[in-house]
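Comments concern the structure below.
The complex appears here minus one protein chain, its other protein chains still in place.
Letters A and B mark the chains as written, and numbering starts fresh at 1 in each.
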Amino acid sequence: MKFKLRLMIVVGALLSLGFFGMAAAQDDQPAKGAVGGLVSGAGGAVSGAPRVTLDVSSTAPRQVEDTTERAIVRDYGRAWHDMADALAQNRADLLPASFVGIAQQKLADRIAAQQKSGLETRIVDHGHNVQAIFYSPEGSAMELHDTAQLEIQVLDGSSVVNTQTVTARYTALMTVAEDRWKVRVLQETQ
Amino acid sequence: MIRNIGLALLMVVVTCLLLAVGYATSEGVNRSAGTPEGAVRSLYDHVRGRDWRGAMRYVAAASNTDERTFAKDVGGSDGSLRTFSTLQDIRTTVLHENDNDAMVRANTHWSSAVGSLYDTRDLHVIRENGDWKVIWPADKSPTAPPQVMAVNFLRWDIIHRAAGDDWASQDVAAPNARIMNMNALQHDLGNGLQGVMIVGEIENQDTVPAFVSVGATLIGKNGETLGEESSFDKISHTLLPKEVSPFRIDFPGVKLSDVKKVTMQPNALLVPASADPVIAVLHQRIETDARGHKLLKGELVNQSGETVNIPHVIATYYDDSGKPIWVSDGYVDHALEPQIPVPFAVDVRDDVGPNPKFRVTVNQYSIDRQGA
Partner (left out) sequence: MSAAGGTSRNRYGLAAALTALAMLMAHAAAAQQLRVPDHVVANAGATLTTSGDGSATFYLVGPGTALKREVKLGEAIELSGADLRNAGRYSAILKAGGNAQAASLLVAPAQPAAINFMARPSRVPVAAHDAISGVAFVFDDYKNLVTSPAQVTFNLAVGDAAPITRKVEAREGIAWTRLDSARKAGAAQFVASIGDTNVRRVVQQVASDPCGLRFHTAPAKNGVTVETDPVKDCSGNPVPDGTIVTFVETDGRTRSTVDARIKRGIAQAELPAVPGALITVASGVATGNEVRLGGGK
């Protein structure tokens, strides 16, 4: 009987501590160490860009040139870096460097809504495995399938509302802009 | 008191002297030229200030020319390059002289927007009423007779995609221009500098006009960039469909033996353009002048209905195998009136061979051309 009581007490205490601990982890300061490495990387987008690996082995109908492959890796990584900065700081002015058209508009809408609600989104980017599935015949548009490892925090003011570690799949459409490739569509898929 | 009056008188005298000097240096006084060379120099001093009336005082009555004709001859007309030029320098040499006449060679240096222009005239100077005066031959160049010329401008305009169009809508494609041939050579670049020059030809292979430029990068043996330049004035930038232009790109101070690779960057933009004017290049031949230098000479004839203000002659020279080996150019400082032949001459390098193959193209600049 005593043993059962002690067991209940221990389990209860552990549950309590675990619960409080979890709640504390949620309500504490955001995971600055991890986030800061990405979001606070103010010295040039490329230096703070996440890891991107690109597979062009099954791209059709046009074969991806080496220079284009390098440019896509660079510019897609830069786009994620810029997006993370923009969503964390609620600054739509950071978007045009890497986004254009629909993607830029949707992100700008989200930033405006975040500002209105007093919210922020922080993304800890653990990298992207990208497959180029379409490269247009004249070489001005490319569709990518991206499997991204992300840790996403939603903040209300300074407190973290929710943290999710996800493996997300994105479809991205990149098109040639002035001097680089820019993301025109970025849509998460199942 | 006396001192004050003296000072006032002195000031009056000085003022009168300054007025007299000003009057004398203006058009008020006809300075007499004591020497034939002085007469020529005085004439050109007035030309420098575009003071045709003043210059005419040094033109002998025997010239049988009037101020308007003189101004047209010396100062240019019809928006020609000479009208945009300024006399910078004159050097005179007396070829022979006696008591009543002399022959003076005047080498003039004019500055213009396209660089320096040089002109040489042997002027007959005579003593007229005790003063030396220049016989300025009346300009006998013909003018276009009054006539009605049917002009049907062919012209291209471009409608680019509108800002509101969806992103996939195509803009008009850039013209397809291709470098047909090129040659990298070590040369004296014509300005006393040794260096590498890239000469070649570019063709507009499209069916629309193109604004072309050609860039070149010299890569060294270790992959380093030795120079990066682009064609500037030794090219016709606006090319109609199937038109070919030479180009020359100079890299002063670079040795050809240091160059491992040359990267060419042709660039073509779609531009509105007119198909006119058509300029015929007639009687092209290579002659040797009195100094033993070769000149490529000929006449330009504007076969269109509007005046061409500034013609620009570009000559390409080829070796026996047809590879371009030199491109030279020159501006003609006379405007091209319709159907009136205007001579031109372009320097030929002495090392291009005794009878080089060549091709002459004409670029042109026209002011307020309708349809241009």
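In this text, a residue touches a chain if its C-beta (ideal position, glycine included) is under 8 Å from a C-beta of that chain, and two chains touch if they have at least 3 such contacts.
Just so it is clear, the model here is predicted, and its values are computed rather than measured.
The chain we do not see here touches A, B in the full complex.
In the complete complex, the residue from B:13, B:113, B:173 or B:367 that touches the missing chain is B:173. Between the chain not shown and the residues B:215, B:241 or B:353, the one that touches is B:241. For chain A, the residues touching the absent chain in the complete assembly are 5, 8-9, 12-13, 15-16, 19, 23, 26-27, 61, 102, 105-107, 109-110, 113-114, 116-119, 121, 133-134, 136-138, 140-141, 143, 145, 152, 154, 156, 161-162, 164, 168, 171, 173, 185, 187-190.
Chain B residues in contact with the hidden partner, per the touch definition given at the top, are 152, 154, 156, 166-173, 203, 205-209, 240-243, 275-276, 278-285, 298, 301, 303, 339, 359-361.
Throughout what follows, only the chains that are shown with their structure count from here on.
Taking each chain's centre as the mean of its C-alpha atoms, chain A lies 62 Å from chain B. Residue ranges on chain A touching chain B, taken from their complex, read 100-101, 141, 175, 184. Per the touch definition, chain B reaches chain A in the complex via residues 167-168.
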